[in-house]
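The structure that follows is given in the form of C-alpha cells.
Only one protein chain is missing; all other protein chains are in place.
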Amino acid sequence: MIEYKIYACGKFLETDKKLTVYNPFDGTPAGITFLASVNDLEDAINCGLAAEKEMAELPSWKKYRALMFIAGEIREKRQDIARLLALESAKPLRYALGEVDRAIQTCVVAAEESKRLPREYIDLEWTPSGEKREGLVKHFPVGLVAGISPFNFPLNLAMHKIAPAIAAGCPIILKPSSSTPLSLLSLADTFHRSGLPEGAVSLMPMDRKTGNLLVTDPRFSLLSFTGSPAVGWKMKQEAGRKKVTLELGGNAGVIITPSADIDRAVPRCVTGGFSYSGQVCIHAQRFYIENSVFKKFTEKFITQIRMLKTGNPLDPETDISSMIDVENARRVEEWVDEAIHNGARMLLGGRRNGAFLEPTVLTQTREEMKVCSREIFGPVVTIEPYFDFDEALNRVNGGNYGLQAAVFTNDMRETDKAFHRLRVGGVIINDVPTFRMDHMPYGGIKESGFGREGIKYSILDMTEPRILVKNF
Amino acid sequence: MIEYKIYACGKFLETDKKLTVYNPFDGTPAGITFLASVNDLEDAINCGLAAEKEMAELPSWKKYRALMFIAGEIREKRQDIARLLALESAKPLRYALGEVDRAIQTCVVAAEESKRLPREYIDLEWTPSGEKREGLVKHFPVGLVAGISPFNFPLNLAMHKIAPAIAAGCPIILKPSSSTPLSLLSLADTFHRSGLPEGAVSLMPMDRKTGNLLVTDPRFSLLSFTGSPAVGWKMKQEAGRKKVTLELGGNAGVIITPSADIDRAVPRCVTGGFSYSGQVCIHAQRFYIENSVFKKFTEKFITQIRMLKTGNPLDPETDISSMIDVENARRVEEWVDEAIHNGARMLLGGRRNGAFLEPTVLTQTREEMKVCSREIFGPVVTIEPYFDFDEALNRVNGGNYGLQAAVFTNDMRETDKAFHRLRVGGVIINDVPTFRMDHMPYGGIKESGFGREGIKYSILDMTEPRILVKNF
Amino acid sequence: MIEYKIYACGKFLETDKKLTVYNPFDGTPAGITFLASVNDLEDAINCGLAAEKEMAELPSWKKYRALMFIAGEIREKRQDIARLLALESAKPLRYALGEVDRAIQTCVVAAEESKRLPREYIDLEWTPSGEKREGLVKHFPVGLVAGISPFNFPLNLAMHKIAPAIAAGCPIILKPSSSTPLSLLSLADTFHRSGLPEGAVSLMPMDRKTGNLLVTDPRFSLLSFTGSPAVGWKMKQEAGRKKVTLELGGNAGVIITPSADIDRAVPRCVTGGFSYSGQVCIHAQRFYIENSVFKKFTEKFITQIRMLKTGNPLDPETDISSMIDVENARRVEEWVDEAIHNGARMLLGGRRNGAFLEPTVLTQTREEMKVCSREIFGPVVTIEPYFDFDEALNRVNGGNYGLQAAVFTNDMRETDKAFHRLRVGGVIINDVPTFRMDHMPYGGIKESGFGREGIKYSILDMTEPRILVKNF
Partner (left out) sequence: MIEYKIYACGKFLETDKKLTVYNPFDGTPAGITFLASVNDLEDAINCGLAAEKEMAELPSWKKYRALMFIAGEIREKRQDIARLLALESAKPLRYALGEVDRAIQTCVVAAEESKRLPREYIDLEWTPSGEKREGLVKHFPVGLVAGISPFNFPLNLAMHKIAPAIAAGCPIILKPSSSTPLSLLSLADTFHRSGLPEGAVSLMPMDRKTGNLLVTDPRFSLLSFTGSPAVGWKMKQEAGRKKVTLELGGNAGVIITPSADIDRAVPRCVTGGFSYSGQVCIHAQRFYIENSVFKKFTEKFITQIRMLKTGNPLDPETDISSMIDVENARRVEEWVDEAIHNGARMLLGGRRNGAFLEPTVLTQTREEMKVCSREIFGPVVTIEPYFDFDEALNRVNGGNYGLQAAVFTNDMRETDKAFHRLRVGGVIINDVPTFRMDHMPYGGIKESGFGREGIKYSILDMTEPRILVKNF
C-alpha cells in the first residue's frame, strides 16, 4: 500500500504515528500516512516564520508561475487524484473528477489574482490640511497562516486555503482531515517542485490536540478553518490576537415558486439534495414548494431520486455511495427516526446499511426537529408546501444558520425580495444553494461562519493594508 | 451649570447617577451629565434592534441628507462646541477647533460614501459550469453596532463610529469617555432632528461595568473600540461571535535622514510630539536622527519647543495645557524619572505641576525603558542619533506596536524601503506620524489594533457581503 | 427688461449684437443678452489657455468648494431661475423647477467626483522584465474644453459640461442655445464668485458661424456637443485632432408586456411621451404594446393624456405649453399629416395653434414614416400592438438611433433579454426611456451619439491618463 509522507519545511517526513486511511465504502485501506507530532509542528512553524520575508517579497510572476505549475500538474494527474479522492472519501468518481477540476480552477484563479492584489492611490487633498499629499495603499501579507480543512472536499477546500496564501505571499501550514488526507498529500511533490521557498507550504495531518496549537499559537497571524460550527466558534475565542476565518455549515433552504420552470428545477434539486450523500456545507436540506405546484414537483422529484444509482464510488456510473463513516450514518438515521416519531412522514428512503444511507425525503416536518433545525450533513431532505412567498422566506430564514439559500422563480420582484430579505451569504436564483463558483465570495452569517472565502476575498483576508502618505 | 442629557431611543434621559465633568486645567466643573443604568442600556438595545430594518432600508439620499444635516449643524455651532470640548478635555482651543472641523469632514465624507457602498457585479462564466450565470454582490448592514470612544478626541473619534454606522445603515449605541462626554452630547439634539429613525443613534455615558455589556451582549453585531491596548485585546476575547474593531495606541517612531529639509521638519516634529500634550494615539514619541544632522536638528527642535505657549486651553494662543488628569501626569513623570535613573539625559522639561507636565525631551534612552517601549501618552519624546538607515528602520520596528511611523527624506529609495519594511498601518513621508486625514485607512498592526477605520473602511466593516447568483 | 451680459475671462461683456430672447408661449420678450464676436471668442480662448495650468493644479478641495458653492447659490435662487427658464423655453414651471434641482445635483455630484478622479496603481511584476517596477496612473486634464448645449434643458445640459470640466480641471467655453441662454447667464455672477481662476468658465452665446470655431479651432482639446445628429456628426469630421463627445437624439421605443403593472405604467408613459412637449432627447416616441393588453393600455393612456393641463408655462398647474417655436411646431404637424396621409390613424390630438401642438397619439403607423423613423422632438407618440417579445425588441432596434429604450415587465427573462438585445445606451425597466439620473452613464450608440456623459464619465473624457513607471 502506498505511503504518503507528511510534507513540512520542504521535507518529506515519516513519524512514529502511522495513520491508515480506509475506504468508507468497503472498509479496505486506501493508503497510509502519518500524524505530525508537536515537535514536527514546532519545526514547521519556525520554518514558516523564516519563510515570511522571502514569501512577502516574491514578485507576482513567481507566484503566478508556481500556481500555474501546480494547476498544470493537477491537470496531468487528474484521473489518479480523482481515484484516490474517491477511495478515501467514498465520493463517487464523477464528483471526485469535478472536485479535481475545481481545484485546478482554484489555482488558476489564485495565480491570476496574485497579479492583482488590491492597491489604492488616494487623493488626500480633500481638505486644506492634506494639500500636496497623496496616499498609496498596498496590502502586505499578514504572515504565517494556519489552515484546517474538512473531509468532504479534501482537495479543493484545502486548495482554497493554500492557493490564496501563496497568492498573498503568506507561508501556510495546512492540517487536512485525518479521514481524507491522501489526495492532498499526493500533491506534496508538486508543491515541492513549484519553485516556492522552503516552508511556504506544509501539509501536516495531526491529531486534534496537536491541531489545536494551530488555533492557540500566537505565531500564526491568521487561522482559516472549514468545519463544524461547534468547533469553529470555540476556536474564535481561543485564537488570541490572530485573525480568524470560519467556514461552517448550514441547513440551506430552497423555495420553488409557481413561476419556476419545474422541469429545469427538479434535476438540480436532486443534485443539491443528494450529491455526495448531502455531506456538503451548502447541501439543499429544506425545500419549500408553493402549494399549487407541490404535488407536481414532489412526484417528479421522487421519481428522479429513485433513479439515482448507488454503489462503489469508483464506478463512473455511481451517483451515491457510502457516507464518510458509520457513526455519521447512524447519527443521520437517528435524526430521521426522531422526526418520524414526532409526526414527520417519509416519502422515500430511510434505510441504512453500515455507512450507507438511502436518499431520504421527509415531509410534514416541524422546524424544531433536528432534520430541519440542524445541519444534517447526510442524504436527507425535507419538503413542505407553502402558501405565501413572504412566509417561505421567513421559514428559510428560521434557525441559526445563514450560508446560502435558493429560489426558483422567473419573477424579478421575487428575486429582489429574496436577495434583500434572506439572511445568508449567497442567494441562488434558479439553481440550488449548493451552487458555488470558486472565485465568487463564499461564506455564511449568523452561526454559519465568519468572513468570506473565494480566492480574492481570502487573499484580502490574508493581507493587511498599509498606507504611504507622500508630501510633494 | 448646563446639564447634558443622555440620548437614547430618540429620548433625552436623566438618570440617578449624575456625572459631573471637570475642566482638567483648573478643576472647575465643565458640565453635568448622567450615567446610563443597565436598564437604560437594555431599552436602548431593544430600540436599536427594532431600528435595524428601517435603517437597512434607508435609501442613500436619506442617509446623505441626515449626515449633511449633522455636518451643517456642527459647522454652525463650531465655536460653541470647540469651547466645550476645550473645557472638558483641556485641549487648547485652536486644536479643539481643528477637531470640530475634522468632525464636520468625517460627516461629509460619510455622507458621500453612503452613496457609494461597494457593489460588485461578477462574471461567473469562468468555467462551463457557470455559463449563463452572473453574480451581484451587495453589502448589507451587520445590524446593531456598539461603539466605545476615548477621551482624547471626544468629538471626532465618536463621529468616526457614528457617521459610518449611519452610512452603512446600522443603528449604533455609543459610549463616550466619562471624562469628556459633553461636546458629543451637546449634539444629541442635532441627531434627533436629522431625520433618522428612533434608535438609530444613542449616546450613553456609562460606568465600565455597564459598558462591558457592549462587549459581551450577543445582540450587538459589531464592537468598535478606540482606547488602550490592554483593554482592547481583552474585549476581543470576550466578544463572542460579533465582529470587533480595535483602534489602540502606539509609540510611533520618526526618522530624520540627511536628505530631509530640516527647517520644514522641525515645526512638524514639535507639533507631532507635543500637540494635546502627546495624548494622541499617533503621538510622535521616538525620534531617530541621522548622526550628521543630529546636532542641527536637536538645537532647532529644542528652541522651537521652548517657544510653545502653555496655559489655559480656552486661550486661543495656548499651545499646551494640562493633561487629562493628575494620575496620568504622575504616571508619565514616573516613567521619565525611571528613564533618568537608568541613564537617560533630559534635554528639556520634566517638571510637573498638578495635571500639567512640561514638554520633555530625553536622549540616551534605551529601548527597554518605558518611555521607549510603551505608549507614553504624554508630552515626552526621546531623541537619538542613528548611523545607518536600516538600523533606524529596525529601531522604529522594535517593540510591540505598529500604528504609524514617519520618515523625513527626499530620496525615493528610502521612501520605498521605509514603506516596505516598516511594520505599521501607515508610513508618513516628510511629516510626522501624527498626520491623519479622516478618509484615509487608519489603524495598527501588532498590538496597535485590529481592523481599519477611515469612513469607507469602517463602513465596509459594518456590512456583510451577500451574493445574488442569477441564471439566465 | 433685464440684460444678461456675456461672461468671458472673468469679465461681464456687452457686444454690438444684442440678442432678444422671447417667451415662446406668448411671444413677449423674456430678456436680452448678446452674441459674442469672433474677437470676443479669441480673447476667451486665450484666457482659457492661460488658465489651463492653474486649473490643472487646483487641489480637489478647491474644486469641491467651488462646485458646492455653485450648487448652493442655485439652491437659493431656485424659484427665480426656474421662472426665467420657464419664460425663455416655455417649459412648464414644475418641470423647470425639476430641471433646476437636477442642475444642483449635477454640481453636487461633480463636487464629489472631483475628489475621486480615477487613479490606478499597477503591479508591473507580471513578467521578469518588470521586476522591481510599479506603475501609477493618474488622469490629467486635457486642456481647454468647448461646450455647446441645446435649448431644451438650458440649465442642466450646460451644467453637464461645465461641472465636469471644473471637476476635471479644464477651463471651458460654453455656448448656450441662442433660444434659451438666459437661465444659464443668470448664474454668471455665481461662477464669478466661485473662487475659480479667471477664464475657468466662459458663457458665450454666439451665432452658428462663430460657434463653428469651437469645432475647428485646434486650441480646444475637446468638444462636447449636445444637439441634433445632423449637426453633430458633421462636427466630428471637422474637429481635427481634438476629442469629441456627441449627445444627439433618438426615437426611443417602449415595450409594454403582459406581466407589466399597467396602472403603474400609464402615468409614466404619459410623462415620457409629453413632458416638455416631447422636446427631450429621450422622449418616449414609439410604444409597442403586447396585443392582449393593447386595448386596456390604450384606453387608460388616452384618458390620462386628455387630463393633461395645457397653458402658460408659468402656471404651476400647467403640464404642457408651447413648443420652442412655430417652425418646429409646423414641422411636427407636417410629419403627422404625412403619417395620416399614408394610412396612420389619429387617436388623439393633432391640432396646432401657433407654436402650440396638442398631445397627439397615432396608431397603424409604419416604420418608414417620419413619425417613427426620425426623432420627432414634439408631443407625438405612436402606439402599436405586438404579438411576440422578440418582434417587439426588433422593432425598437429598427432604425438609426440607439439612445435609450424601455420595457415594462416583471419577468426577469424578458429583462435580461432586453438588456442584451436592445442596441441602445440605456435600457429602462418599468419606467420610460425618458428616465435619467444625473450620475448615471448616459449617451447613445448608432446615430444617437458618441461617448458618454454623466459627470464621472464626462470627467474621464476630459482627462488623459498618464503612467509613471518607477523602478526600485
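Letters A, B and C name the chains as they come in the text, with residue numbers starting at 1 for each one.
Going forward, a contact is a pair of C-beta atoms (placed from the backbone, for glycine too) under 8 Å apart; a residue touches a chain by one contact, two chains touch by 3 or more.
Bear in mind the structure is a predicted one, so any value in this text is a computation, not a measurement.
Contacts of the undrawn chain with the visible chains, over the full complex, involve A, B, C.
Check A:R219, A:R366, A:R395 or A:R413 against the missing chain and you find that the one touching it is A:R413. Of the candidate positions B:P59, B:P316 or B:G343, contact with the hidden chain is made by B:P59. The chain not shown here touches chain C at positions 101, 105, 109, 120, 122, 124, 126-127, 129-130, 133, 135-138, 140, 233, 236-237, 240-241, 243, 415, 419-420, 422, 424-431, 435, 437, 439-442, 445, 447, 450, 452, 464-471.
Across the interface with the omitted chain, chain A contributes residues 112, 115, 412-413, 416, 470, 472. In the full complex, chain B contacts the hidden chain through residues 59-61, 64, 115-117, 119-123, 125-128, 130-132, 136, 138, 409-413, 415, 429.
Please note the rule applied: only the chains that are shown with their structure count from here on.
When every chain is reduced to the mean of its C-alpha atoms, the one closest to the centre of the whole protein set is B.
Chain centres here are Cα means. That of chain B falls 45 Å from that of chain C. One finds 50 Å separating the Cα centroids of chain A and chain C.
If each chain is reduced to the centroid of its CA atoms, chain A and chain B end up 38 Å from each other. Residue numbers of chain B whose C-beta contacts span two or more other chains: 470.
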